[in-house]
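All protein chains but one are shown at their positions in the complex.
The block that comes next holds chain A.
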Amino acid sequence: MEKTDDKNQQQEEEQVVNPWEVSAKDGGKIDYDKLIDKFGCQRLDQSFVDRVQRLTSRPPHVFLRRGVFFAHRDFNDILDAYERGEKFYLYTGRGPSSEALHLGHLIPFMFTKYLQDAFKVPLVIQLTDDEKCMWKNLSVEESQRLARENAKDIIACGFDISKTFIFSDFDYVGGAFYKNMVKVAKCVTYNKVVGIFGFTGEDHIGKVSFPPVQAVPSFPSSFPHLFSGKDNLRCLIPCAIDQDPYFRMTRDVAPRIGYHKPALIESLFFPALQGENGKMSASDPNSAIYVTDSAKDIKYKVNKHAFTGGQESIEKHRQYGANLEVDIPIKYLNFFLEDDAELEHIKKEYGAGRMLTGEVKKRLTEVLTELVERHRRARAAVTDEMVDAFMAVRPLPNMFD
């Protein structure tokens, strides 16, 4: 995306976080506190985690316990309504830009599956094949094909077909969905959308008119086959924090067209193997763990490419301990190691220098291999028919059971 000159200067001074670009200041770490301030969302503190545990009568998901999902908008309203017996539905999505999914891509889906199970609510998943067709200049067929392939990986995360509707923009946009798109579009001026997304005069009109597509799944009337008669149903959107601009726009528009504002629950960015400053990129397969990696690949990547906070020599390490701030294996374990006690133990021992980097890496390799293996087996059980069934426009009579 092209930016004007003074925006370029700004880039060097501030961090940039929007749906198409995430970069930290001076190649450093993302400052999440500043981000929360700038975007205007709220921190998700321990009281929320406890409340969720109480309401759902089950242990909160590891991502909640570890602060991976750390920010929200109106999540308390959702919980209040839930306590009163009013349900809600979940909305998340993926831009199918590539066939290879890495663990970072799976995070919102793993969390959404937990939310679906814990709160017993339905879910709609949007595959923005049109967005990728426009931004990544893919052909229509290719983006549709990628959408279907990605749908298989998404289904493999374990969503319940009797409560989940997956749709691709190319297939579903139209009818009630399109009517809502027009309603939203009428409420957002060109200047506003330029301000939010940074479009320029060089950008084609497809890009400029895309934001309503991602906005309207937050409104239940977009899915008449699912939610007809339930115009009051609230929506909760689990996503990574870089998607916030779309939903800021949506929340601004919602009251003007008579709908509830969607609530959001937002996650951190998943760090690249090379460290927080590194960038996960499709062209560097060693920057992330892919769901198609074999156990051998994972071991190799963790051992050779993970950036660690260990000291240069064993003696120094035993003396000073590891730098947990930058250590990638610890960060990854933070995401994926279920056992809180074990993680605390590892952090303590490693930080004090009593545990060596090799051990931490070994444990990480085990955890990741198990995760990837499980995903692969689940993925293998997903048939094209299952994808068709998930994507069929059909009622979901048991969606709140």
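Simple rule for what comes next: a contact is a pair of C-beta atoms (placed from the backbone, for glycine too) under 8 Å apart; a residue touches a chain by one contact, two chains touch by 3 or more; residues count from 1.
Just so it is clear, contacts and distances are computed from a predicted model.
**Student:** Out of "Transport inhibitor response 1-like protein", "Centromere protein L", "YbaK/aminoacyl-tRNA synthetase-associated domain-containing protein" or "Golgi pH regulator isoform 6", what name does the UniProt record list for the absent chain?
**Tutor:** "YbaK/aminoacyl-tRNA synthetase-associated domain-containing protein"
**Student:** Which one touches the absent chain: A:Glu83, A:Asp384 or A:Asp401?
**Tutor:** Selected residue, touching the omitted chain: A:Asp384.
**Student:** Which of A:Glu14, A:Glu99 or A:Asp252 touches the chain that is not shown?
**Tutor:** Candidates A:Glu14, A:Glu99 or A:Asp252; residue touching the omitted chain: A:Glu99.
**Student:** Counting contacts across the full complex, list the positions on chain A that touch the omitted chain.
**Tutor:** Here the touching residues of chain A are 99, 137-139, 141-142, 144-145, 148-149, 152, 155, 158-162, 171, 292, 373-374, 376-386, 388-389, 392, 394.
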